[in-house]
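Can you read through this structure? Questions will come right after.
Yeah, one chain of the complex is gone here, protein chain that is, but the others are all in their spots.
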Amino acid sequence: MKSVVAAGIGLMTLALLSGTASAAPKTNLLSQWDSGSDAAAIAKLGDMFKAAGGDWTSTSIAGHTANTLAKLNADAMAGNPPPAVQLKGPEIAEWNQTGQTANLDDIAAKEGWDKVVAPELLPVMKPAGNWVAVPMNIHRINWTWASSKVMKKLGITDMPKTWAEFNADCDKAVAAGIVCIAHLSQDWTDATTFENVVYGMNLDLDKKAFVQGDVDALKSPDMIKAFDQMRLMVSKYMDPGIAGRDYDTASNMMAQGKALFFIMGDWEVGTLNAAGYKYGMDNDYVCAQSPTDWGKPGFILNSDSVVLFKQADADYAAGGSLLAHLIMSPDFQKIFNQAKGSIPARLDVPVSDAGWNPCQQISQKDLEASIQAGTLVRSMAHNMTVLQKFRGAMMDTITQFVNTPDMTSQAAAQAMSDAVAAQQ
Amino acid sequence: MAFDAEAASARRRWVTSRVIIYGLLIVFSLIYILPLVVVILNSFRDLPEINHNGLIAWPQSFSLDYWYQAWDTYCVGGTCAGVKGNFFNSLTMTIPATIISTALGAMNGYILSKWKFRGSDALFACVMLGVFVPGQLSLMPWSWLLGRIHLSNSVYGLILIHCVQGLSFTTLFCRNFYVNIPDDLVKAARIDGAGFWRIFWKIIVPISPPILIVTVIWQFTGIWNEFLFGVIFTTGNQQPITAALVALGAGGLSVHAYNVSSAAVLIGALPPLLVYFLGGKYFVRGLTQGAIK
Partner (left out) sequence: MTTQSIAVPGAGHAGPTWPQRLAQATPFLVLAPSVIATLIYVFVFTGWTIYISLSKSAMFPVSALQGIKPYQDLWANARWNIAFHNLFLYSFLYVVGAMVIGLTLAILIDQRVRAESVWRTIFLYPLAVSFVVTGTVWGWLYSPDTGIQMLVRSIGWSNFTFALTTSKDTAIYAIVITGIWQSSGFAMALFLAGLRAVDPDIIKAAQIDGAGPFRTYSRVVLPTIAPIFIAVLVVLLQFAIKTFDLVVALTGGGPGLATTFPANYVYDMMFQRGQIAQGAAAAMMILAALAVVLVPYSIWLVWRRRREARSV
């Protein structure tokens, strides 16, 4: 009996002595990354969290982003918001306004985040001036992927630099009976392609219409021209089966040489790697910046980030701090982004070693060049600029345009502008 | 002679009608069974072969490995442990909810048909309205409610939701069934001194199996196959199997393993299919005995 009491006193003393460090970090990350390379990347974060002594749970919600957001909403309504959530863009600001998000300024100051994160991302992560979210990566949206096989067959040696060159290359492909652009029609893929077109044709138009959501820019003559280019691409350079096709089939069309181009963001690297395709003119595919008519390096940016919510439980609060620290660590940024196909959100993590795909290395260089040239923008198609209600209105019109052959560019531009105006 | 010709033509007409009947049944059957056959075959094929020959093709490869992967190792829902966890989560949720909602439905149906009081028909109509409430509407109110009673992110909360939502169906089925039991039977029992519970156990329950099987089949299938609430009101490793199926079907931005997802689909469909297979005969019988009115 005495020994038991002694042991008990010993334990209590131990607990008292350890003081504030007695909270065992726990977390539960809510995200939509439930399968494939996305899930593998998140699993790596889990490994790091566990290695640091934390108790890791991940809640991965399948299906559309709406499901993840619905769960966040449900948990918040029930009064227990999740400790950590994958959120991005304007949603960070909106949730911050509810007052339920945690303030990360302490850790940010200690680790010097302001100096190493890309400047375009700072207002997104600090919507009200203080750090609320930690960025996990930087995705590039304005990529065009091309099949090496088809390029060789058509005698094309360089990737098109302007939209005129792009159209010329496509005409060659169509003349040879090959589908020029592999595509799958969903709201986000149609918007991604269209955003590439608008950005490439007119940088100012993109900034005004898609970053700021200006209603006049949305129906301007330049926008109508962009819709014209889109109509040309959909009707002549894509095949009729774009609706109902899934992502892998479209990607394979390009990689296997059944189509020339694939306009898609850099997560395509993850898909190509997983399917065993190799980069290079002598292999399967090459990548290049989507055509721009204004001749400078360009970059459309998308960033996945994690928002931490205030937690009553000390363990979850400690877990949140640990998670934020880990996500911003150079180690995680390297491991995660190598798996996902994106580049680190920290500008000081090198991408020059062998674990990185050549397209990722090009992406990093182009990011720096774009920052210098002042051409860096955030992506509307991937929820980094305007509120969801405006973005949804734009995407609805774009996808309707793609799937309605007799909708004119004029009507589309007007409809898009009206739809956004109606939400204001 | 005339007699023979008539008999012969009558026989011909009978044969023709049989041919038409069986022909139609066979054609319909092929359409109905095609998706199942495709899924079954694909669960045994190698992925490169599927990608090469298409999804609807006679298999040219065979492996049982994908069933094992689907059950035990495939990376879905954030972990690489297959769908077995989800499978058991679904069982934990579905079985209690089915039993409770069926039992309550039987009792409610009994009361609303045999212990009528003023307003009981109106009450029945109100309960029946629950059948039509779409899940998207009730999602946020349920979240708030579960939060108040501290059942959010718990399988008990999910069971509660499915019970309440299933009550409308089970009460509807049972009440319409019991209405066909002659009132005199119950009246005579009451005159003999039997009370509420006596009548329930001695008279109602013994003749209930047909309708109880109908409600059990209906509830089990409905709750097992439900996706939205199952995903929203669970966390971590609690997710039911429908969540895993959506994860596999969506494919997302990675290689789409049609074979493993086919195996997972079949694993997920097995319990309801079993329930229908075993109970199908009673399903029709239960409905024959007046489940509908």
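A few notes on this one:
All chains are identified by letter, namely A and B, in their written order; residue positions are counted from 1 within each chain.
Note that contacts are C-beta pairs under 8 Å (C-beta built on N, C-alpha and C of every residue); 3 or more make two chains touch, one makes a residue touch a chain.
Source: prediction; values computed, not measured.
Within the set B:10, B:64 or B:133, the residue that contacts the chain not displayed is B:133.
The chain not shown here is touched by just one of A:162, A:256, A:361 or A:388, and that residue is A:388. Considering the complete assembly, chain B touches the hidden chain via residues 17, 21-22, 24-25, 28-29, 31-36, 38-39, 54-57, 104, 107-108, 111-112, 115, 117, 123, 125-127, 129-142, 164-165, 167-168, 171, 176, 187, 190-191, 193, 195-197, 221, 224-228, 242, 245-246, 249, 258, 261, 265, 268-269, 272-273, 275-277, 280-281, 283-285, 287-288, 290-293. As for the chain not pictured, it touches chain A at residues 63-67, 69-70, 73, 76-77, 91, 94-95, 98, 185-187, 240-246, 249, 387-389, 392, 396, 399-404, 415, 419, 422-423.
We take it that only the chains that are shown with their structure count from here on.
Listing the residues of chain A that touch chain B in their complex gives 28, 30-31, 33-40, 42-43, 57-63, 67, 70-71, 73-75, 77-80, 82, 246-248, 252, 267-268, 270-271, 274-275. Contacts from chain B toward chain A in the complex involve residues 51, 75-80, 139-140, 142-144, 146-148, 152-153, 228, 231-233, 235-237, 239, 243-244, 246-248, 250-256.
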